[in-house]
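Below is one structure, written out as structure tokens; the observations come after it.
Note that this complex is displayed minus one protein chain, with the remaining chains in position.
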Amino acid sequence: MADLESFARDVRQWLEDNVPASMREPMTSEKDVCWGGRDFVFQSDDQKAWLEAAASRGWTVPDWPKEYGGGGLSPEESKILRAEMKKMNVRTPLTSFGISMLGPALLKFGTEEQKKRFLPEIARGEIRWCQGYSEPGAGSDLAGLQTKAEDKGDHYLVNGQKVWTSYADEADWIFCLVRTSKESKHGGISFLLFDMASEGVTTKPIKLISGYSPFCETFFDDVKVPKDQLVHNENEGWTVAKYLLGHEREMISGMGLGGEAGSSLMSEAIADADAILAADLARFDVDALAFQAMSEHFIDKLKAGEAHPAEPSLMKYAGTELNKRRHELVMMGGGSNALEWESERSNNGQTPRDWLRTKANSIEGGTSEIQLGIVAKHILQLPGA
Amino acid sequence: MADLESFARDVRQWLEDNVPASMREPMTSEKDVCWGGRDFVFQSDDQKAWLEAAASRGWTVPDWPKEYGGGGLSPEESKILRAEMKKMNVRTPLTSFGISMLGPALLKFGTEEQKKRFLPEIARGEIRWCQGYSEPGAGSDLAGLQTKAEDKGDHYLVNGQKVWTSYADEADWIFCLVRTSKESKHGGISFLLFDMASEGVTTKPIKLISGYSPFCETFFDDVKVPKDQLVHNENEGWTVAKYLLGHEREMISGMGLGGEAGSSLMSEAIADADAILAADLARFDVDALAFQAMSEHFIDKLKAGEAHPAEPSLMKYAGTELNKRRHELVMMGGGSNALEWESERSNNGQTPRDWLRTKANSIEGGTSEIQLGIVAKHILQLPGA
Amino acid sequence: MLQDSVRPFMADEGKIETQLRHWRDIGCKDGFGHDLWKQFAELGLTGILIPEEQGGSGLGQIEANVVLEEIGRNLTPSPFLTTAVAAVRAMEGTAHADKWFPGIVAGETVAALAIDEGKHHDPAAVALEAKRSGNGFSLSGKKQFVVHAASADVILVAARTGGSKGETEGLTLFAISKGAKGLEIDNLAMADSSKAARLQFDNVEVDADAVVGEVDGGWDVLKRTLAAGSSGAASELTGVAAGAFGMTNDYLKERKQFGTEIGRFQALQHRAAHLYGEIEIARAATLKAAQLLDEGSPQADLFVSVAKAKSGAVSRLAVQEAIQMHGGIGMTDEHDIGFYMKRQAVVDELFGSPNYHALKVAGR
Partner (left out) sequence: MLQDSVRPFMADEGKIETQLRHWRDIGCKDGFGHDLWKQFAELGLTGILIPEEQGGSGLGQIEANVVLEEIGRNLTPSPFLTTAVAAVRAMEGTAHADKWFPGIVAGETVAALAIDEGKHHDPAAVALEAKRSGNGFSLSGKKQFVVHAASADVILVAARTGGSKGETEGLTLFAISKGAKGLEIDNLAMADSSKAARLQFDNVEVDADAVVGEVDGGWDVLKRTLAAGSSGAASELTGVAAGAFGMTNDYLKERKQFGTEIGRFQALQHRAAHLYGEIEIARAATLKAAQLLDEGSPQADLFVSVAKAKSGAVSRLAVQEAIQMHGGIGMTDEHDIGFYMKRQAVVDELFGSPNYHALKVAGR
């Protein structure tokens, strides 16, 4: 205990000394998020400075081992760091699919060489990853994928198409599921890493109902992938994929918390709410704060290795449904103001576009129905689930 | 049109002349319902007089043919009668399973002799029927019944057990599903009528969570049923049963309307409702009035023969769920007053007992899940429903 | 029956591909097509509520709502609700009928309603002032969510000639012709690609004959206008719900996942069946409101609010379920289902949200 207390003091001091003042302001939009990567344009010098400071101590990924660029913190120490950062309103220095998804998978399934090669770059924010899972027409049935990788001796030759690749047009590398055997549905999948700048890779943004294009269609035409970029064994990629999906769901469940942007939206909705909306907002407050308590509890359990493997599904389901509800309430509170789509006054329709965006929350990363099915099967152990 | 107008005038006049004043007061409890039957004890002379007057004109069953004790009214005329009775707050003169369930089935499937024998008695309120459908352990799977009827030449010998027989201990006769063949599940069922006073019939009330016992277990031990009491063909009773179930559902859906007792309960709940309850009540009002509109529309379509055969399932589902919600709101509005179970002040816990009683609404007569399945299959035509 | 002609007409001529999506993609300033409005006229729809002696069809709210349900089902952009329903009800029996009805019957005239001044519908909360000025009035103030204002030949404006904001007394309705001096129209695209404007009135001078009905008697005119508009919007919402549901139910039968149609999954079946029932209930409530309006029943206002509140809640559920059940494809701009969600949000607010109307019902 004494050690942890002195650790907490040390953390506070270090944060005081190293976090620029502007990085202790609440984020106001998606644009304040630091994603890193080859082509990332920092929003400010402070953003860059804070990333570098955090990375220098391994605190972009505090619980990764030090030899791979992490902070080497114990679960208790990680918790203290999170708590202190929260108390001081410190922004997350780096957010990336490398940290939240690929990293944990590499730590578990990667070779020593792969860990050394990829993890430190991720920790420093020098590489941005995208995820090549979904394929056209496959939807929730991820394992029904067709993109094939042929063994050509020293490399695989990849041909096929992915869809819903988040930010594929801004990513440096991709972690990608490919079919290396047709013998069994789940047993013929492999997990490959490759550079998006490789010859034969093209991306095409998908326009969404919000008018934004955060996703792409991604095409592979005779893309050569060196064999040392296969993670885990050939035809055993589904194991990696499932493990990684759990981490994706953890990340997405965080939406339920809404963040700072969410709460400022809500306060606008609350202003002169009608009596029914006020009642809905009261109930929402209860549910949002209860979910906050659940999230904290879940993260503690997770870091201590005590979470049930299907619990991320529960969190993903609850968090995304809550976030959708938040934006429905914001729309109701906004009345006709919230319907404007292109005006300057409405910041180009930010409110309705964000609302429409949230409708994908319960679809991407596995639909709500998929998550409920996983809970029914793995936790409730209902027959045939 | 002119004819209908003069019919409406005639109806108004006749109601003015024949309905006792006390029969134009809203019913305040279940006890004001006139069920009829051999052992029925009238609540008042007025109740008896009104039944007799209505029966004399065939208006206990206005749309049945005159030769079977009905009023012989056209759908338009029936609608006018209903509307005029509603305007004058006239109570329903007679409520019975004979009218709402067995009658329509006999009209469709009965022999001429059966119609002449049973329908006029039903119309005059001289016989009270109960329904022998459910069996222990069968639940929603009605067709899985085991009660068997053996062909003994001039009669059937019935042995077995029914459960959830409403008011079996007060009923004169039963309409009952029995198994006459084991060759197929649905194809081996027959539809029998018999006297509850027959030798070998015993009933045992089931105590419910509300403390009331409106249902019985009913046992048949070598009960002899004359063959002329078989309705429709042997082994084709399931056709009759399904037809009758639709009528049961129509009747149960009426609960959604709550009736007069429902609305006086609601006004108590509304008194000093908190802000959230007030919002819930506002939404409930909308849903209850919309359902009222739907019920009127449904009855018009039904009487005109234009309703989809699966529509009673929809009405049953919506009406019972609405009624459950009504009683939840009444409980919330009642606070700790509504939790008293035995005091005189609480009329022996009428509010919580009625509330608990409503929980069976969405189970009896086919669960909500069964109704939704029927709609999915027969109206939406979804595969495998 | 009217539905037999309107349904195929709207499905063919009013469909998303050639109307809504087309006008949106080319950035049309009206948000609808004048040619289609002409076709509405040829079918007698633009004058549906206009008496026969004034060249219309002389039908009622029930028939207008048949049209609106099909409009909702196909998301057909047109000024039908504002012009042929609400504005006609406002002008009927006034001198403005003679002036504007011929153009409406001919499908040449578009009318708009300028009532709300805040983000929520609240027709008594009018602050826009009409001061006596010479032989007429001078209007100053602002309005928002004025659907089709930029395309309108005439805008009906609720203004205050007496009393104060929040009171129903002292309101007067004015008919302001296109191009009035001092009137600034900020034409805005809404989420559903329809156009609604914010208006700024700076001493807009009008003659005394611009008054619709009586001076200080605007509430009576507004009441019948809003009842017709709300009832019509309820039908449009029912149509939106039915359209989204129909498309979704078809999708449930076609789309395969894990080797089987997704419509075979019981969880989706139950949700679909529940939704279907809710849509039927909304339609019955909406029909009853229209019947009561046509009968002039004192219960009409109550059921108009029931209809608008119910159809709003149900259509919201319908579009949410539609998007969720379509999965990723429904999130793409390329697919039509997303348009239903956008349109629902706009009509939901138009003439008062479900909350506004539920509170009216509860306060009866």
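When the chains are written out, they are named A, B and C in that same order, and each has its own residue count from 1.
Here, a residue touches a chain if its C-beta (ideal position, glycine included) is under 8 Å from a C-beta of that chain, and two chains touch if they have at least 3 such contacts.
If you're wondering where the values come from, they're calculated on a predicted model, not measured in any experiment.
Undergrad: Indicate each shown chain that the hidden chain touches within the full complex.
TA: A, B, C
Undergrad: Write down which of C:144, C:269, C:291 or C:324 is the residue touching the left-out chain.
TA: C:269
Undergrad: Who touches the missing chain here, A:85, A:127, A:142 or A:375?
TA: Looking across A:85, A:127, A:142 or A:375, the contact with the absent chain belongs to A:375.
Undergrad: Tell me where the left-out chain touches chain C, residue by residue.
TA: Chain C touches the chain not shown through residues 265-267, 269-270.
Undergrad: Could I get the residues of chain A that touch the absent chain, sorted low to high?
TA: 278, 281-283, 285-287, 289-291, 293-294, 296-298, 314, 317-318, 369, 371-373, 375-376, 379-385
Undergrad: Taking the full complex into account, what residues of chain B touch the chain not shown?
TA: Residues touching the hidden chain, for chain B, are 134, 139-141, 144, 163-164, 206-209, 211, 272, 274-277, 331-332, 334-343, 349, 352, 356, 359-360, 362-364, 367-369, 372.
Please note the rule applied: only the chains that are shown with their structure count from here on.
Undergrad: Check each residue of chain C and list the ones that touch at least two other chains.
TA: Residues 268, 358-359.
Undergrad: In chain B, what residues contact two or more other chains?
TA: Expected reply: 278, 282-283.
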